[in-house]
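Heads up, one of the protein chains got dropped from this complex, but the rest are sitting where they should.
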Amino acid sequence: MNDFAHGGLYGGLIITVLMTTTAMALWFERKMAARMQSRVGPNIVGTFGLLQPVADVLKLLQKEDITPEKADSALFNLAPPLGAIAAIAVAAVVPFSPSVIAVDLDVGVLFLLAVGALGVLPVFAGGWASNNKFALLGAMRALAQSVSYEVPLVLAAMVPVILTGSMKLSTIVEYQATHHWLAVWPFFLGLPAFLLFMLAMLAESNRIPFDIPEAESELVAGITTEYTGMKFALFYMAEYVHTLVASAVGAALFLGGWDGPFAPGLGWMVAKTLLLFASVYWVRWTLLRFRSDQLMALCWRRLVPAGVVLVVASAVWVIVFP
Amino acid sequence: MTELARRVDPHLVIERYDPEAELMLMHFGPQHPSTHGVFRMDLYLDGERIVKAVPHCGFLHRSVEKLCEKLAYVQLTPIVDKNDYVAPMTNEQSLVMLFEAMLKLEVPRRARWIRTIFAELTRIASHLLWLGTFSLDLGGALGGGSTTFIYTFRERELILDLFEDVTGARFHYNTHTIGGNRHDLPAGWSAKVISALDTITARLPEYEALTLQNGIFRERTRGVGVLDGDLALELGVTGPNLRACGVDHDLRRDAPFHAYDEVKVNVATAKGGDCLARAEVRFAELKESLRLVRELVNAVPEGGINSGKPVKLPVQTKIPVGQTYVGIETPRGELGAWLVADGTQFPYRLKIRPPSLHALSALPYILPGQTVSDAIAILGSLDPIMGEVDR
Partner (left out) sequence: MGHLADAFRSIITVAKSFARPTQTVQFPKVVRPRAERYRASFALLHEENGDEACIGCLQCERICPSKVIAIKGPTKRDSPVTGKKRSYADDFTLDMSACIFCELCVQVCPTDAIVMTREPEAPGFEREDLVLTMPRLYANEKNKPRAWGDGTRLMEMQAAPKVAVPAPRVSLAEASITTASAQPPPPATAVAGSVTPHPDPLPRGGEGGRS
C-alpha cells in the first residue's frame, strides 16, 4: 500500500498501543514504587489494582477546567496537546519489529531528535502562559535544562549513526541484528554512549534526578501548577509517553531493537523497552534531585566533553576498522 | 555584630513594584508542600538568586499561652503537648520541670529515669522524622525523597508503639504530671525497647547510603546556608543548629537535668554551619540517643513514679508567688518555659521559648545569595516546627 496509508495505519496502531501501554505503565510504576517502599500499592480498584489507571483518567476527566484570568489562554490551552503530540510523534520512526514501523525515514535519527526537541516549547509555553511565578520559574528551568541536555543527547545518538553508517533506524537495528548490539560491541563506545543517552533522556523528560522543573517540594507543581483536569492529564501523560518512547529509541539504537537470540521480533523490542522504562522509574524513586546549576554543570562540564570524545572515538574506530 | 550580619541587612527596604529593581517577589506561601507547617517567606528574587527574604510566621497561632492563663496548673500538660508536635514528650517535660522547680518538689528517681528515656526516644523519633521530611524536600514527594520518608516513618512507628504501650497514646501523651509521671512502665517494656532499637540500628546504614553518603545529597547541602557561630549565638539559636556551627553547647551535658547527670552524653558537633553539617549532627545525635536509651533502659531504678499529688482537682496545685525559667534540650534546641506565678492555681503568665523560632530568625541572614532550591534545603535542615514557633 502506499506510504500514506501505511504510515496512517501503523501510526494509528502504534499510538493506540502507546496509550494503552502508558496506562499500564502508570499501574506498573505505582506497584513497583510501592514495593520499593515496603507498601502494597493500588489494590482496591480491580484485581491487583489493574484498573487504577482507568480510575485516575476518569478522575482527571471530571475535574473542572480552569483557565486563570490573566493567563494567555491561547498558549495556555494549546500547550498540553502540543506537548503530547511532540512526545507521541517520535514513535513514528521507531522500528518495533522488522515489519512494524510507521514511517521509515532515511533521516530517522534526525527526525526523532528534532521532534523530541520540539517538545520543549510547549512546556515552556505552558509555564509562561500560566501567569504564575512558580510556573514561570519551572518553565525557565525546564527550558535551560532541556536545551542544554539536547547536546549530549545528540552526541550520544551520533555514535550509532557513525558506527552503522546510516540514520535510518531500521538500518541501525538490522546492523545490530547481523553484527553485535552496539552496547555489547564495541562496548567501550557503545556502553558509555548508551549511558550518556539514558542520562540525557532522563533530563529531557524531566525525570529525577533531573526533575527540577517540576520539583514538587520547591515549586508546588512547577510548570503544571495552574493546570487542571484533562490538560494536566495531557502533560502528565506526555511525560510517560516521552519516557516510553525514549526507552524504545534507546533500545533500538543501542540494545538491538527487535533482535534477540531466538525468535527476533516485537516481543524483544517490547521487553527491552519495558526494561529501560522500569529502570528509569527505579532511579526516580531512589535518588534525590540535582539543583539546576548543578544540573547545568554536570551537562556542560562532564557529559558534553564525554560525548565529544565518544563521537571522535567512534569516527576513528570506523576509519580504522570499517 | 558579626561580619555576616553586617553585610546583610535584613531590614533592607525594597520597593515592591519598582520596575528598576527587576526583582521578582515570590511568596513562598503558607500553602506550600514543603514549608514544614504553615509558614510564609517572601522571597525577593533576581532570577533564581534570593536577594532578600522576609519570613512570616503566626499562621498556626492558637493562643496557647493565653489559654494557659485560664487553666489550672494540673490541666496544662495536655495543652502544651501540642506545641512541638513532633517531639511531644519534651514539651510536657519542660513544663512540669518548671512547676516542680517553683514548688521545690523532688521527683522520684524512677520517674526522672523514665522521663529521660522518653526524652531520648522522642529525640530518635524526631530526628527520624526530620530525616524523612528533609529527603522529601530535596527529592520530591513523588520520587527518591519519599522512599526515605516512608522508611523513616516505618521506624518511627516502632517508637510510637513503645509509647503506646506505656501511656496509651501514640502522640500526645499527657504522661508527665507535677511530681513525676502518670504511667509506669509495663512488664517487658525494656525488652521491646531493645528490639525496636535493634531494628532501627540495623536500618541506619540504609539511611546513610540513601542520604548522607549520597553524592547528590552532599552536593545539595554542602556549603549551602552557612550559619556563622557568632550570629547563631546572637540570635539565640540552640540545639543541633548551633552545634553544627562548631559551638559545643548541649544542655544535657552542660546543665544536666533528670538522669543526664548519671549517664555520659557524647555531644556531636560539626564545623561549617552548612546544611550538611546540620544533617551530620542530627544523624550523630540519632546514633547517640540509640546508645543512651540502651544504657538507660537496662538500669531503670525501682520505686514510685510520682512524689506529688496525683491530679484530682484543678485547684489542688497552687504555686506561690515568684518567677522561674527552666530550659531543657529538645531535638530542636533549648525549649524553655518561664512562669510568673501569683499564688493561685492559675499561672499569671506562662511564656514558652521555642527553639524553632530562633532558628527561623536566622533565615533573613542566611538566605540572601542562595537559590530557591537552596532555600528549601535550608528550611528543611533547620528543622522548624511551626506548632512551637507560633504556639
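Order of writing sets the chain letters: A and B. Residues in each chain are counted from 1.
In this text, a contact is a pair of C-beta atoms (placed from the backbone, for glycine too) under 8 Å apart; a residue touches a chain by one contact, two chains touch by 3 or more.
Predicted model only: the values in this text are computed from it and were never measured.
When the full complex is examined, the chain removed from view is found to touch A, B. Among B:A53, B:L292 or B:I305, the one in contact with the hidden chain is B:I305.
Considering B:L23, B:L43, B:L60 or B:L98, the position touching the chain not shown turns out to be B:L98 (whole complex). Looking at A:L75, A:L121, A:V184 or A:V283, the residue that reaches the missing chain in the full complex is A:V283.
Interface residues of chain B with the unshown chain, by the touch rule above, are 71, 74-79, 82, 97-98, 100-102, 104-110, 112, 144, 147, 154, 161, 164-169, 172, 174, 177, 180-184, 186, 206, 209-210, 213-216, 251, 255-257, 261, 301-307, 310-314, 321-328, 340-344, 346, 348. Think of the hidden chain as still there; on chain A it touches residues 34-40, 43, 209, 282-283, 285-287, 302.
As a working rule, only the chains that are shown with their structure count from here on.
Contacts from chain B toward chain A in the complex involve residues 24, 26, 32-34, 48, 135-147, 150-151, 154, 210-211, 214, 216-217, 219-220, 371-374, 376. Within the complex, the chain A residues that touch chain B are 33, 36-39, 133-134, 137, 140, 208-209, 211-212, 215-220, 284-294.
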